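Notes follow once the structure below has been shown.
Missing here: one protein chain of the complex. Every other protein chain is in place.
What follows is subunit A.
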Amino acid sequence: MALLTKKDASLITDPLADNNPITIQVLGICSALAITAELKASVVMAVSVLFVLAIGNVVISLMRNIIPSKIRIIVQLIVVATLVIIVDQVLKAFAYELSKTLSVFVGLIITNCIIMGRFEAFALANGPWKSFLDGIGNSLGYGLILIIVGFFRELLGSGTLFGYPVLGNPIEKTGLYSIGYENNGFMIIPPAALIVVGIIIWVQRSRNPALVEDN
């Protein structure tokens, strides 16, 4: 790879699996529970976090030597808030219906633990290019889980993917519904996301026992 050194590439690939923000660091769970009932919302959320985290990491990294450490949290908050407002306004302008589905959760990206976590743990100690890659990697890891959870919840809960009915029509009883299949209402409610995330964590740790913590 000419573009990325091996070390740089690992900044992107690590958070996808063995250092995933949701399944390993257990950060950003709240939004993963709240907005994953539909795949579309999951994707938009993933893209929004990608934008905020990548740009935010670069900005913080550029300012890292001039931020007084006592007020660094406030400075970080201002950076996140600015970026989140940009995302929120863009969504409201170009995808109004979707922004209503996501409602407060776009605004709550500000409090998403992953973002503050990466600012604190990485951007304050590394250069802008590395911070940028780290932001991309972590938000991709976050988005990957969001999309997996959203896929299963929308498929099993509503029988659709991105809003398109893939299993047939539940009212006219076509497709799978003609043989008695029914949507699983449990998948629509947020606790189901907790269980799906739990199953992902379970599968991941049984495939790679090195991830299991010692008690």
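The rule we apply is simple: contacts are C-beta pairs under 8 Å (C-beta built on N, C-alpha and C of every residue); 3 or more make two chains touch, one makes a residue touch a chain; residues count from 1.
In the analysis below, contacts and distances are computed from a predicted model.
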Look at the options "Na(+)-translocating NADH-quinone reductase subunit B", "Phosphoribosylformylglycinamidine synthase subunit PurL", "SufD family Fe-S cluster assembly protein" or "ABC transporter ATP-binding protein" and return the one that UniProt uses as the protein name of the missing chain. "Na(+)-translocating NADH-quinone reductase subunit B"
Which one touches the absent chain: A:W129, A:F162 or A:F186? A:F186
In terms of residues, what is the contact footprint of the unshown chain on subunit A? 180-182, 184-187, 189, 195, 198, 202
